[in-house]
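Every protein chain except one is present and positioned as in the full complex.
Chain naming follows the written order as A and B, and within any one chain the residues start at number 1.
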Amino acid sequence: MLRFVGFVLLLLSLSACKREKAVQNIDLLATDWKEIELQAKGSTVHFMMWQGSPAINSYMNDFLIPKVKELYDIELKLVGGQGPEIVQLVMSEKQAGSNSGQVDMSWINGETFFQLRQIKGLWGPFVESLPNSQLIDFENPHISIDFQQPINYMECPWSITQFAMVHDLKKTPNPPANLSDLEVWIAENPGQFTISNDFSGMTLLKSFFAEISGDKDGLNGAFDEQKYNRLSGQLWKWINRNKKNFWKEGETFPKEQTKMDQLYANGELSLCYGFGEGSIDDKIRQGLFPNTTRVYPWKNGTIRNSNYLGIHYNASNKAGAMVVINYMISPEAQLRKIDPSGMDANTVLDIDKLSDDWKVKFENREKRKYGATIEELAAYAIQEPDPQYMIRLYEDFRKEVIEK
Amino acid sequence: MRRSSNSIVMIAYAIWVLFPFLYLLVLSLSADWRFPSILPNYIGLKNWAAVLGGETGLVKSFFLSLFISLLVALSSTLCGFLLSRIVNYNKKKNLWTIISYFPYVLAPVVFGACLSYYFLRLGILGTTFGVILAQFFIAFPYAMIFFSPFWTEKTKDYENLVATLRGSLVQKFTKVLFPLSKNLILICFFQTFLISWFEFGLSSIIGVGKVQTLTIQVFLFIKESNFYYGAMSCCLLMLPPVIFIYVNKRYVFNKIL
Partner (left out) sequence: MKSKSRYIGLALFLLIGLLPFGLALVYALLYSFGIVGIANDGFTTKFWQQVLVEDTFVQSMLYSIVISILSVVFSVGIAMLIAIKYVSKLEKPFMSFVSYLPLCMPGIVVAFFLIQILSEAGWISRLAYSIGLIDQLQSFPSLVNDSLAIGIIVAFVSVVMPFFLLLFISVYRQERLDELAHVASSLGASPLQIAIKIKIPILLHRTRMIIILYFIFLLGAYEIPLILGQESPQMISVMVVRELNQYDLTKISEGYVVAVMYTILISLLTLVVFSYHRSKTVSHA
């Protein structure tokens, strides 16, 4: 009896394995924009995004969703999920040969873009078909190149951001800004610095990496195994030499950036870092960070990159997704997104390409009260290196540091 | 003397249980509270206002969750009660018992990742029904195992007695089995309700984030950097079960215990 059940199970699973149908292909890319808007009217778009920030959720729920309903009669529905969850979903949909995806579009950045491209999970190139894409600053390499890979109009830029260091003016008036100063500082202030074992921590390591290479642009170009081995050896040596002075004596590392923010907020850590030029304004306003928190640049530079919107290969409503994305990069939506008391994210639009009245609005926008602007950090901007660096750093940070 | 020391233990236990609820409530009302302050520098409603005021859909999620959890609890408690009777009176009882443990042998997160493929093929991924079914797969074996100690020789003797007295099957259940197991059924219903109410991993995979249960919405905040919002989310999540217990205690549990 049991054996029979097992056999049936095996058959069921095997037969289910490979049965991929051809994806229907209406040529939206050659269709007139008016036609696309018409087709999208009255439809529903499912947008998968990270929903952990009240400021971002409020931008979506209180501004974007009502707007696309009003302007285009589109029902925009948010679906919680990020990075690996998006990739997992697309992978199992491919596996099951699903033609009508659960999700139409998602919010992605470098490493997810890299993975989705690996499994051919994205639909496009669609960005050039969006009328508002003409306003995007594609001349900016931080926008048009994602992890050393040209985006090739397969994903649409939404925001641009720079990584920055965070300190408390009162506790640490003169924070360290290079590796040798940091070494001295953590020896004097043990337990107050750490590296999160996630995207943010690895981004910091990339900065360290570039510094060890002796050049701000030392990591540009394709992945170089020799270079990686040489530099990473020095990096692990530096960390292992100093980790006894890290948080928890370097026995463990915070899993996520959010955890690190909490440690900074309750006073355990004195140095912190993050994208969104440190993203401290909303946290100070919420009463999470002390109001003496400030942002400062790392001397040799920190990563600047963009985040993007992609359409899934099997999206059931590609036209709707295109209309929504086109609105998300409109001057109106992008201006609202800059608001420091709201989502507080930099625009990807080229201000010079805007009409005069929009130009004035963008120039007169409210500025951040505590954080630095991306312009102030421009001299310290480093491009994202090849995704291979990231993957290897992850693996080796575990092998060479965490498990040692 | 002895009596008062007993009371002290009970008071200590009560404080130990109640303190977390109180602490989380205070934390959700505060801001600017960090080492070394023992009390917060701000107490007020700004966190609650920020989240409840801006977010839409929390109320909708609340009712959706309530619907899902009640359905899961009802179906799994009922199925568990009836099927565990058959299984436990069977000669191969031990084999069946081991089988009911199997769904837990696979860690839940892995279970979800593997199941999602089949749910996709059945076209129920990302639907409320799919989430209910997936939660049922977890809650049902729990109910099976939960009820198995109830089906003892003694219970069987009672059943036989009813049969000897020419009682019908319906009478057997309504007059003997349900009254005998009322307390257990209530605990099991409550436990399966909670399993469903708090379920996150499986629901988020099977629901693809489209079926936004309260737990899924709330867990997003707990994972966020702002622990004041996290504390508020915890309060939201725990409020319904606390009310559930309070009401039940007044009307149901008291009569039994």
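The definition used in the following text is that a residue touches a chain if its C-beta (ideal position, glycine included) is under 8 Å from a C-beta of that chain, and two chains touch if they have at least 3 such contacts.
Remember, predicted model here, so these are calculated numbers, not experimental data.
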- prompt: Given the contact definition stated above, which residue among B:61, B:77, B:148 or B:203 touches the chain not shown here?
  reply: B:148
- line: By the document's definition of touch, the residue of B:66, B:79 or B:124 touching the omitted chain is B:79
Residues from chain B at the interface with the omitted partner, ascending: 6-7, 9-10, 13-14, 17-18, 20-21, 23-24, 27, 34-38, 79, 82-83, 86-87, 90, 94, 96-111, 113-115, 117-118, 136-137, 140-142, 144-146, 148-149, 183-184, 187, 190-191, 194, 198, 200-201, 215, 219, 222, 227, 230-231, 234, 237-238, 241-242, 245-246, 249, 253-254, 257
Statement: Note that chain A touches the absent chain at residues 5-6, 9-10, 12-14, 17, 83-84, 87-88, 91, 94-95, 111, 115, 118-119, 190-191, 197, 248, 251-255, 262-263, 266-268, 387, 390-391, 394-395, 398, 402-403
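Definition applied: only the chains that are shown with their structure count from here on.
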Task: Would you mind pulling out the distance in Å between where the CA atoms of chain A average out and where those of chain B do?
output: 35
Query: How about chain B: which of its residues touch chain A in the complex?
result: 30-36, 42, 46-47, 50-51, 54-57, 113, 116-118, 120-121, 125-126, 204-205, 208-210, 212, 216-217, 220-221, 223-229
- prompt: Of all residues in chain A, which touch chain B in the complex?
  reply: 16, 46, 48, 51-54, 57-58, 61-62, 77, 79-81, 85, 88-89, 92-93, 95-96, 98, 102-103, 256-259, 261-262, 265-268, 283, 286-288, 290
